[in-house]
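Some notes on the structure that comes next.
What you see is the complex with one protein chain gone and the rest in place.
Coming up: chain A.
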Amino acid sequence: MSKAYVNDERHPDLPPPASTVGAVGWMREHLFSSPANILMTVVSIGLLAYVVPPMVSWLFTSAVWSGGADACRANPDAACWTFVGARFDQFVYGFYEKTERWRVDIMLILLFAGIAALVYEKTPGRKWIGMFMLIGYPILSWIMLLGGDWGTPNISLYNVIVVLLPIVGIALLSYDRLPSARTIGIVLTAFYLLAIALLLGLTAAGKTELWIGSTVIYSLVRLDTIIITLIPFLGLFALTKSGEMERRGTIGIAMLVVFAILVLGFFFDLPAPSSLDMTLVDRVVVVSMVEVPTKQWGGFMLTLVIALTGIVASLPLGVLLALGRRSNMPAIRVLCVVFIEFWRGVPLITVLFMASVMLPLFLPPGVSFDQLLRALIGVALFSAAYMAEVVRGGLQAIPKGQYEGADSLGLTYWQKMRLIILPQALKIVIPGIVNTFIGLFKDTTLVLIIGLFDLLGAVQASIADPNWNAKSVAYTGYVFTAFVFWVCCYGMSQYSRYLERKLHTGHKR
């Protein structure tokens, strides 16, 4: 009894008992761990045995894979896949002009290629592809899918310079680490003065256009156009002196956005303020395609258009709304709360009805915009409100210490949100965000009630076709629709789980 038991050697690591590892161990643990578990296992196997064989038979073995409607009528108790095959084009494109469907194909291929490139981590230039998919792709799709004439005004060299001068100038000056900003400012101002002098001189000489051969190099520009673009440029130029570096960047970016909108407006022929309406010689049509009005859009393509617009628009809008709702500024907070609660309190069907029937009543006569566009805006705002609440949940889960840590380093509000808070908050709410996306994707079927034929609408329209009146046709159509939706939603869900795992950087404090 004099000596206590002491381990004076290191005990070797032993393998675990055989019954707890491998297939046997797994089955013991998951299938037969208790009497209740054993019972459930047996019942489940029974249920599967009852359900699976008839399902396989209906879907595959006795299904009609070839032939026409008659084959399906002859075999009413099995899937009628020939129906899906025969109507596949309609399911994908709706009533889109047959000869123009290649445009949809191109956009679909681009979309899937883009998504694949983004999902695969090692794609070179993923950031740029992402930017293209978010900004360029929607514009390109609108042009490609809608068709019609797209072009630029036939601007003379002089016009181009007058338009580019402020854009280049502002872009340069808003870069706050630009060396010799003042010199560049002076050079650009000199160009401006030259442009004005040229305009005044040629106008005084009675010339409105100058041609070299068949190219127009000068055409009259309204003086106020130049002056309006000159003022913001000079403002920025003035700021270079006072050393207001940060303001310069913000103001500059804001101005560039305004200019971009004006230039885009030009391109898209949107009504611009008359003072910015430069005198045009003519229009150069760059792309000319048959116009396919949105009324003819349909099928899976329409489902994608609505769902993707909603997804792409709702996340940034939702983030802004969520930040607004947590803002210290009462006016912004109230505005955001009212917006969110309004859209959340209204069923999507009502939103769609309002957008398609009531909105035109509020617009001035003569102004109307596309039915689909209205539905898109309705869906985007509706899902933005839901997204805002999801994001707010994430914002609230971030400990106060993170805000204080960012504050103590001197980060501004937007830097703090963008670099510290949102990356963490959005990561937490990935499941909620994807949940909203999936909900949105499935809710697109509701556009049926305002007369747009999405995938479900297209399938339903095909089922009603008297040539295909067989008992199994409707079932097959709906099973097919369900399967397509399931594949898309399950894909999103899997990707979100993958993202969660990837972004997990250990437990946080």
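Just so it is clear, a contact is a pair of C-beta atoms (placed from the backbone, for glycine too) under 8 Å apart; a residue touches a chain by one contact, two chains touch by 3 or more; residues count from 1.
The rule is simple: contacts and distances are computed from a predicted model.
Enquirer: Would you kindly match the missing chain to its UniProt protein name, picking from "Ferredoxin", "Cytochrome c oxidase subunit 1", "Phosphoenolpyruvate-protein phosphotransferase" or "General L-amino acid transport system ATP-binding protein"?
Expert: Record says "General L-amino acid transport system ATP-binding protein".
Enquirer: Can you tell me which of A:Ile227, A:Val334, A:Leu409 or A:Ala482 touches the chain that was removed from the display?
Expert: Only one listed residue reaches the unshown chain, and that is A:Leu409.
Enquirer: Tell me which residue among A:Met131, A:Val160, A:Ala397 or A:Leu419 touches the hidden chain in the full complex.
Expert: A:Leu419
Enquirer: Provide the residue numbers of chain A that touch the chain removed from this figure.
Expert: Given the touch definition above, chain A has residues 176-177, 245, 399, 401-402, 404-412, 415, 419-420, 423-424, 427, 503, 505-509 touching the missing chain.
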